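A single protein chain has been omitted; all remaining protein chains appear in their positions.
For clarity, chains are labelled A and B in written order, and residue numbers in each chain start from 1.
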Amino acid sequence: MTTVAPRQRRSRAAPAFVAGYVILLVAFGVVPTVYAIYFAFTDSGGAFAGLGNFADAAADFRFLPAIGHVALYLVCWLAGLVVFVVGLALLLHRLQVRGAGRTLRFLYYLPGALAGAASVMVWLFVLDPAVSPVGFLLRALGYQTFGQVIAPGNLPVLFAAIAFWTGAGGWIVVMYGALNTISPEVLEAARIDGAGAWQTARRIQIPLLRKWIVYMVILAFAGGTQLFVEPQLLSQASVGVAGRDYSPNQLSYDFAFQNDNVNTAAAISVELLVVGLVVAAVFVVRSGFFDAD
Amino acid sequence: MIRSNLVARRRRTATLLAVAALTLAATACGAATSSGGDTKGRFTQAPQSDGPLTVWVDSTRLAAAQLYQKQNPTVKMDIVSYDGDANGSNYLQTKVSLFNRTGNGWPDVVFSSQNNEATWAVTAKFAAPLNKGLVPQSLLDGWAPNANQPCTVDGTVYCLRNDLSQTVLWYNAALMTQWGYQVPSTWEEYEALGKKVATEHPGYLVGAAGDTFTPEIYLWASKCGANHITGPKAVTVNATSPACTRMAALLDSLIAAKSMSTSSVFSSDFDKNEADKILMMPGPSWYGGSLFQGTFKTPKGQIAVAPMPHWADDKNPSVGNVGGGTWLLSAHSAHLKAATAFLTWVTTSDDYQGKVAVGYPAYAAAAKTWLAAQAASGYYANDITAPLQAAAGQVWPDWGYGQFSQEAIWAATVTPGLTAGKTIVSMLPAWQKAISDYARSDGYQVTQ
Partner (left out) sequence: MRTETRRAIPNPLAAVVLVAFAVFFVLPVVWLVLAATKTDDQLVRDSPLSFGSWDALRANWDALTGYQSGAILLWLRNSAVYSFVALAITLCVAVPAGYALAVTEFRGRRTLLIATLVVMLMPNATLVVPLFLEINAVHLIGSMWSVILPYAFYPFGVYLAYIYFGAALPRELLDAAKLDGCSEFAAFRHIGLPLAAPVVALVGFFSFVANWTNYFLPYVLLPSSDQVPVQVGLGTLLDNVPQFNPTAGALAVQRPEVALATLVAIVPVLLVFLFSQRFLVAGLLAGATKD
């Protein structure tokens, strides 16, 4: 499984395989991205603006707090996602009760179908001790009203929980599918060698999942820095009390659509892109992610 | 200070550039050109044609467009329902800025549930000036005093007000009589009664201060100068004057006495625990139908209206205002005649505004018909006509509509503190700073 086969010679058919995708990639990926980068370095008249837009963004009174918010959020979100997704996928994979694994995967996935407007109402009610199905829990934690639950200090954890609730199920399914690609013989051999569940996971399964985990971390990190949906949801549910201007991405959106200032909006997006790319590059290089092994 | 002023100035320059660029783009595309005119208020009409009239409305105003279509079957209409910019979605602004880039696609007439559309629609050259030949001045004079002020930039009217949301004092007439209380006419009496209720009937409420529009009910009525729009891109913010602090202190004292709720009247918490404990509730004209009748399902014959209280030393009573939508006409419209006819009908006709509309019509004659219909419904315990009509003329004009959302600013700055037990008085400086910051980031020149 891990032996590296000799890589194929330059393929002549490959261009045909990727042609369709390349067309879409250029039309709906590369061109808009380049256009946005062009916006970031020009003013609204189209003249070169250097780093002016970046300076404008950084000078905004909401910019630094937003960076701080997202940093806090990222800690909660990444730690939770990696530990719980990999852990739950491994547990599910070991589950030998027939049908239970399939049912649980379905249940874990369920919230993934709820997006945007659909879940505004869910959170408005779940986080309001007066009407919440987990009201007893909220009251036990000392919260009597919706306003107390969405106090500024609680927001990073709340957003991470919301993001995990909607997003983790999909990743669990992906990880589970990936675990299935590990040959049973390898696991059997490990068992005969006397490896317990923990040993097997640590020495065989997790290393073999490396690419999947790297892919998840890259996307989750970028997704985390681009935090938008969760604060927007809570902001809508609380009529603006919590979550407005919370993240840089929201700020970018405000610049683009509230102030009709696409250029500064693009500058913030480019900054987020660069952060995401730097982290991605580190992971890609250290994990051999691009090797066609 | 100096630095932020510089930034503000640069922003303004950027805005001007943006406007210039948009104009250039529009001309270059050979589209309906609005030749960035030298004289204010005039615009070059697009070549007129016969196509269908495109009308954008929210779901509530869909009824208006459909009724017009039914009454005028010969008019070709393309009715599009959108979110009406509810909750500051900025949908209209977003789409107009995209249309401005592409040079086509603008709707002819638009309804918005926001009052501040003129703040960007004029610089974006979308809103057509209405009092320069399209709508006769005699008709415009029929609106309630100052109703079209949010639509007016430098004397030119760019939109028409759909409904007014003047504030009054709602109260439970049955309870007031039963407990032998007098309806307060001054804020001093109001505060005294609030404290009395707190001791005599604990749990009952004389108001709520947990909504995002709390400042528009109380501080606006108290003539607090936190939001004085002095020009197209200029605002004076003074949230710590006596007019502000004495109202804030009144709210604080009643919150401490627990006869003023800090929950939003639209929250589940309020609906479940406090909705049946309302003795009095200062609030906008739509509280009657939307809140008491619709949401709380308060039985018939209990709710009554009195004029908003005023300070004893203030000889000119004033009230606040919470919302009310506007209608805009596109400067790019190729069907100006049909568009103007629809606009006039939808804002002034008795058939719609008087008999169908949900809010208090901003057009005074329609408001009479509307009030008569309300009185005929028999829901209210007293005659609501006189207090509402009087309040319609008393909305304090020095609280304006900027591009920034006062409600969002209050919600984000003051509400969390209120929940955490801070007093409103102690948060007024922070509120003032937040308003100034948001105004500046929208390119406003801020005076404090």
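Here is the rule we use: a contact is a pair of C-beta atoms (placed from the backbone, for glycine too) under 8 Å apart; a residue touches a chain by one contact, two chains touch by 3 or more.
Keep in mind the model is a prediction, meaning the values are calculated, not measured.
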item	value
Neighbouring displayed chains - absent chain, whole complex	A, B
Chain not shown: contacting residue from A:104, A:158 or A:234	A:104
Touch residues of subunit A, complete complex, unshown partner	5-18, 20-22, 24-25, 27-33, 35-36, 39, 84, 87-88, 91-92, 94-97, 101-102, 104-118, 120-122, 125-126, 130-135, 165, 168-170, 173-174, 176-178, 180-181, 183-185, 187-188, 191, 197, 208, 211-212, 215, 218-219, 222, 226, 228, 236, 239, 249, 252-253, 256, 262, 265-266, 268-269, 272-273, 276-277, 280, 284, 290, 292-293
Subunit B residues touching the omitted chain (full complex)	58-60, 62-63, 80-84, 86-87, 89, 91, 94-95, 98, 101-102, 105, 113, 266-268, 271-272, 286, 289-291, 294-295, 297, 323-325, 358-359
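By our rule, only the chains that are shown with their structure count from here on.
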item	value
Rounded Å distance, subunit A centre to subunit B centre (Cα mean)	39
Subunit A contact footprint on subunit B (complex, rising order)	3, 7, 10-11, 14, 17-18, 20-21, 87, 90, 93-94, 97, 120, 124, 210-212, 262-264, 266-269, 272-273, 403, 405, 407-408, 411-412, 415-416, 418-420, 437, 441-443
Of subunit A, residues touching subunit B in the complex	43-46, 56, 59-62, 124-125, 128-131, 145-148, 151-152, 236, 238-242, 244-245, 257-261
